[in-house]
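Quick one: the structure is below, and I'll ask about it shortly.
Removed from the display is one protein chain of the complex; every other protein chain stays in position.
Presenting chain A:
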Amino acid sequence: MASIDFSAPLDGVVVVDASTGLGSYCGRLLADLGAQVHRVGSDRFASPHRASFMNAGKIAASHDCDVIGLLAGAHLLVTDEGPAELTDRGLSPNAVAAAHPALVHVAISPFGMDGPYADRPATDLTLLAAGGLLALAGDPDRAPVRAWGEQTSVIAGTHAAVAALIALDVLEVSGVGQFVDVSVQEAVAHSLENAAQYLDLEGVTRRRVGAGPREAGTGLFTCRDGFVYLVGGLGGSPLAWDQIVAWLDDAGVANARELADGRWEDSTWRRSTEAVELFREQFESFADSRTKRDLVGQGQRRGISIAPVATPEDLLRDPQLLERSFFRTVDMDGHDVLLPGSPYRFRYSDVQPRAGSTPAAGRSLPCSAPSR
């Protein structure tokens, strides 16, 4: 390449983001990629940290701006409400298309824009339930438990961004605008691993099983400062088992050599309660006095799959992430905010979290129309 063009991949793309919470991650992804994202309306975040994360790179517009008017200069509109609420706001797909045929309207909604539940009220928790992911999470003796952090916003936002970019390509190549109907319930149902297929093919309904598969050597183990996740076997077959036994033996764990017995190759034994508990006792007696970082460093050097159960603070101090300058400081509403870097690194393009403003800051702004 003679001279490299380092511009952002979505340079020149204008987005009007009229989301209220559920759809906010879609616009955030587009902003990192260089789209000009105008944020209209308010969002429902309880946490200022969530508001900062979701609005990075977005430009807050005044609350009383006429959204339809702003769309004249836009390529994409992102909304995240059901059909009745959208109609109330004057943003029904038909109204938008009538006013702006050469626009992509990405309509994220709880259940999709049609069907009997289309206008059912919903939140993150109820959509995880309606999409089947909640049923898979938790201990069997307790109620199902939701994933931290309103993951429906990530699930919906990533699918919606994929759809938006496909439709953007059509718009830019052929001038055809369209409406993209993203159902959060369907997006959640799309992330059940193999639960639908288990039922269809083997007649088995998967249920919640706690922190993971029940097999000796695999799962969560307590250590001095928290937990580590060890994978010492998968599908009933041992993984790096000799290395694990040698590790414990070298550390002087009494009876570690017992784990070298042939029965630890046997999948029935490995999945028995007795084996699971026996291994746990041995490993935790060793891990009890060691930190996550020590255990993971030593284990990985021996070729063992072991990871820290990282807290947010651990991640902020993680040597790998720091060495790679993962965290970025950007200006949000006039304050420095530390954000994780973008999910991907482009070698030849400007892709990163950018300065932005939250809807709270937009209250005092005049309306200004974006332009392509």
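Heads up, the rule we're going with is that a contact is a pair of C-beta atoms (placed from the backbone, for glycine too) under 8 Å apart; a residue touches a chain by one contact, two chains touch by 3 or more; residues count from 1.
Note that in this section contacts and distances are computed from a predicted model.
Trainee: Refer to UniProt and select, among "CaiB/BaiF CoA transferase family protein", "Ribose import permease protein RbsC", "Thioredoxin reductase" or "ABC transporter substrate-binding protein", the name of the complex member that is left out.
Mentor: Of the names offered in "CaiB/BaiF CoA transferase family protein", "Ribose import permease protein RbsC", "Thioredoxin reductase" or "ABC transporter substrate-binding protein", the one UniProt assigns to the missing chain is "CaiB/BaiF CoA transferase family protein".
Trainee: For the chain left out of this view, which of A:H100, A:R206, A:R271 or A:R290 touches it?
Mentor: Here the residue in touch with the unshown chain is A:R206.
Trainee: Can you say which of A:A72, A:A99, A:A135 or A:V276 touches the chain missing from this structure?
Mentor: Checking the options A:A72, A:A99, A:A135 or A:V276, the one contacting the hidden chain is A:A135.
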